[in-house]
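These notes concern the structure reproduced below.
What you see is the complex with one protein chain gone and the rest in place.
Chain lettering (A, B and C) follows the sequence in which the chains are written, and residue indices restart at 1 in each chain.
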Amino acid sequence: MSDHSHDLPFWKKYIFSVDHKMIGIQYTVTALVFLAIGFGMMLVMRYQLAYPNQPIPVIGQFLGEPIVAAVENPDTGETGYVLTGDGYNSFGAMHGTIMVFLAIVPLAVGGFGNFVLPLQCGAPDMAFPRLNMASYWTYLPGGILMMFGFFVKGGAANSGWTSYPPLATIATTGQTIWLLGMVILITSSLLGSVNFIVTVVQLRAKGLSFFRLPFFAWAQLVTAFLLLLAFPPLEAAGVLQLMDRVAGTSFFDPGGLIVSGVEQNTAGGGSPLLWQHLFWFLAHPEVYVLILPGLGIISEVIANNTRKPLWGYKSLVYSAIFLGFMSFIVWAHHMFMTGMGTTLSTFFQATTMIISVPSVIILTCLIISLWGASIRFTVPMLFALAFLPMFGIGGLTGLPLGLTASDIHLHDTYYVIGHFHYVVAPGTIFAMFAGIYYWFPKATGRKMNEWLGRIHFAGSFVFINAVFMPFFFMGMASVLRRQFDQTETLHGAAVQGLSVMSTWGAFGLAAFQLPFVFNFFWSIFAGERVGANPWHATTLEWSAPSPPPHGNFLSEPVVACGPYEYSVPGEAEDYTMQSPPPATA
Amino acid sequence: MAANAEAHQAELKKYLMVFGALLVLTAVTVGVSYIPWLAANHVLAIAVALLVAGVKGSLVACYFMHLLDERGMIFWILALCVLFFITLLLLPVVTSSEVVAGHADKLYGVGK
Amino acid sequence: MQLLGQATDIAPYANWMPPMLSEHGGQIDNLISVLHIFMAILFVAWGAFLTYTVIRFRARAGHKADYHPVKGKASKYAEIGIGLFEVFLLLGLSMPVWAAYKNNPPKADDRVEVRAIGEQFQWNFHYPGPDGVFGRTNAKFIDAASNTVGLDPDDPAGKDDIQTIGEMHIPVGKPIYVRVSSKDVIHSFAIPTMRVKQDCIPGMEIPIWFTAKEDATTERVKREMIQEFPVADVDWYRLRHHVAVQDYQDESGQVILKEGEGIGLSREAGEKKLKTLRDVTDTIKMQPRNPLEIICAQLCGNSHFKMKAQVFTYDAAGYQEWMDNAVPKEVEIDFGGF
Partner (left out) sequence: MSAAATEIPYDMEPHPLTRMYNGKFGIWLFLASEIMLFGALFSSYVLLRVGAPEGTWPIIGAPTVLGHEILNVPLAALNTVILISSSVTMLMSWYYLKENKFSRGQFFLLMTVLLSCGFLVVKYFEYNSKLHHYLVEFDAPLVVDGEQVSYSRTYPTAEGERTVHYLHGHITETVKDEDGYVEYYKFAADARKPDHGHAHDDGADHGDSHAGAHPEIELRPSDYRRMSNWGPAGSTFTGIYFTLTGLHGLHIVGGVVVMVYFLLTGGSMWKKLPDKYANRIECTGLYWHFVDLVWIFLFPVLYLL
């Protein structure tokens, strides 16, 4: 096969492309759009939370029934649009779903995985390029279908991203759309994960042994296994719930339910807890799917900007594998309050404590990597450095949740919301930003603007803490999650001020994304042109031209050393590439 | 290439033998379910049925899918998968064992 | 094990947590405190290390990175230390607290039993009444107004049963055994001040138990929670669950806020009342309308946030009095045939 990327018609090159780099970019852009949508929904919700039942300024009128309801201001006679309880729940459920399944996973795995992984393995493409294309083209329709839920009667799914039955079973049509969307998205992920594993295992370049793989590739490999083995149970659960909703079965329905005074005429005999087990069997591994690629990116950026090898590379790898393995046996820590007895809860809180150990090791390795370094404060590095304490906060607050006794007080409060947003927002999202700034030159041949990047970083760092720090205090004060209006309860009203603070934090955070959005698009066309290896990095992707041509490498890469050979004594440069590019390039 | 052809013949024969075994075992499963005393012993019946199914499944996996010849990495991946599979099969135990822990009972009598 | 003493007492929002009014809750608060101190130490130590390294090893002219990894066992010891502390948290605190709480249901002859039944969007309570036996229930007898738990009128045991909506009445100092269940979807029975939480799973009846502290009668708790709010900058919603403990009147002697009156449950009314109050006084003394809320901690529909109920705690005499008044009078039930 020769290089004929230039002869390809537009639609083959940019739309139905089979080139992993194009697919990676498609994933990235689509996921960023979904990220913005998910954030937009949350801004509306945060407005309601700070100013309960006040008309939503500006965009309220565009949201439509049943998300908002029109109310008239008795004093001025103006019509305002306030969020409804159902609208709030729809936005909440869809925020969670979009962020997890349509934004972060596609960005971290579909985007970065696709773009970087084959390059880092020294492969010309993914093992199955057409399957790769199919994966994107199941993801996008799945996502669109999911969003279509807003246009059916009753609005989109509104039973939380966890979709616990029987609430989800008796919910409006949006839930069916949600389930169909999930089944499609899961299929997409499965296609992707098979491709990733085969690529890493079979397509590594000559000399690239497993322990010469960059940590990012390891993280993606473990992630792919999590997707491969944890997603199917949710698919099964989704099929069962679809049957419950569409075919009238009662897998999750014990029978004899009386909804709004009307007895449901079902066969009964099902178990609501079955869903929770199947869901969390997926969803706990899923949270590591959210964080592992992020950890991978952070490791690349840290090694590159400290100009020295990562400390404890092997412990990082073993910890990631152990983390992946353990994540399959902690799921019930989300269910401590379902009435679990002592034996089971003992088991699951013990495994939960055990699983925090590899995370501590990973973080320790990354921090110690800084010792003896020569740290360059590039934009990706700023995000990476901020990631460490932020993930630390998120991870540490997982401990009180993982111990059953303290979980009694904290379960389903904003403490939980605070915990996981610290890991996914200033954690994973920061890692994603780091990755975008870091690999942007590889994808476009141009660098993103440094100063805009710094503004973006500083603003995001301050405001994201303003958004999420109050949540811990709210949680301690027993403000429950998924509350349309927390002032409805005594303890909620007492700390409403924190909620207002969080909302303004969120608006500030939104404002500081503008430099990023501008920078992103502007740099594609007008960013500073840079060569193949602007960061003086060592891993294989930097041996290919920027942007890499069809087939990636100008000559077959042959790897002679480990991934992070920075500042090797006696070398002329402070980096030794795994496979130096041909001199003519 | 004579030896090769012979080997191939043997391979074909092996497949047909496994096929025969599968048919026989199917007959056994069905037949056994008609034995009244066995059928009356619920636990035993389940054990026998699953045992036979297990043997049949292994035959398919080992010979039709050539799992016996796969000593590479996939073997370990499948082992991992089986481990998680077993974890999954523990779900019923996990769900039913303690949640109700003896004290809890049904809210309304079955069928109201 | 009491490491740090009681984290909170009736004092509102010490350690940010709501007042703690149950016997077992102290240990939970204790665990939470220990954990957070541990987390803070770790975070500060790590953070300090991070900051120091980042400053010390910044790139600058003449400074080069060192290829060789740092030697030293500090990190290993730190990791092992964290691991050991987690083991301590687990074995020393969490498991014993949980086990002590969950493994010892109060004896049947020494407890007050209540059934709490969740429903979109209200809490129904069912008491066995003086005879201590719950009457048979059946879905077909459910009536939204008079019989929310579906008591079978033919069952003599149910004759004296008490049903309430949105109100749970309990004595202090005596184990309360709540059997929680649900009519429709999953709810979660949570009393923050008692550190109690239990999901209500339809099709199951799950027991939980707790004991309100001897001195935690509603009356006393309310008194302890009297707070003075500066009217100038307090928001309406901070006050919506409170009532005044004294009269507030303007110069002309007209009462603007009566003792026992709140500022209103809607934003409009509340803000109007606050405005008038600002002319009269700088601070107002208020106490919670009811400090012991039951809230629903599991998403159960569009009014999940409003699904709440009140707990009223009494001393023994008060409880008896409530019970006497609450038991249905014979005449009210038509047993048609008896």
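To be clear about the criterion, a contact is a pair of C-beta atoms (placed from the backbone, for glycine too) under 8 Å apart; a residue touches a chain by one contact, two chains touch by 3 or more.
From a predicted model like this one, the values you see are computed outputs, not experimental measurements.
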Touch list for the missing chain, restricted to displayed chains, reads A, B
The one residue from A:L8, A:V198 or A:A560 touching the chain left out of view is A:V198
Of A:M22, A:A93, A:L107 or A:A123, the residue that touches the missing chain is A:A123
Where chain A meets the chain that is not shown, the residues are 1-3, 123-125, 127-129, 131, 190, 193-195, 197-198, 201-203, 228-233, 235-237, 239-240, 243, 247-251, 255, 265-271, 274, 278, 281, 550-556
In the full complex, chain B touches the hidden chain through residues 8, 11-12, 15-16, 19, 22-23, 26, 29-30, 33-34, 36, 39-40, 42, 45-46, 49-50, 52-53, 56-57, 60-61, 64-65, 70-74, 77-78, 81-82, 84-85, 88-89, 91-92, 95-96, 105-106, 109-111
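The rule is short, and it goes like this: only the chains that are shown with their structure count from here on.
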Cα centre of chain B to Cα centre of chain C, whole Å, reads 49
Between chain A and chain B, the Cα-mean centres are separated in Å by 37
Note: chain C sits from chain A at a C-alpha centroid distance in Å of 33
Listed in rising order, chain B residues that touch 2 or more other chains are 99-100, 104, 107-108, 112
Among chain C residues, those touching two or more other chains are 139-140, 201-204, 206
In their shared complex, chain B is touched by residues of chain A numbered 201, 225, 229, 233, 255-256, 263, 268, 271, 273-274, 277-278, 281, 325, 328-329, 332, 338-344
Listed in rising order, chain A residues that touch chain C in their complex are 52-53, 74, 84-86, 88-89, 158-160, 164-167, 170, 253-261, 263, 271-273, 306-309, 311-312, 337-339, 341-342, 345-346, 349-350, 353, 356-357, 360-361, 363-365, 367-368, 370-377, 385, 388-389, 392-393, 396-397, 399-400, 403-406, 408-413, 473, 476-478, 480, 482-491, 493-497, 566-569, 574
Within the complex, chain A is touched by chain C residues 12-13, 15-18, 27-29, 31-32, 35-36, 39, 42-43, 46-47, 49-50, 53-54, 57-60, 63-70, 75, 78-79, 82-83, 86-87, 89-90, 93-95, 97-99, 101-103, 119-120, 139-140, 142, 144, 183-186, 188, 190, 192, 195-199, 201-204, 206, 235, 237-238, 240-241, 267-268, 288-291, 293, 295-306, 308
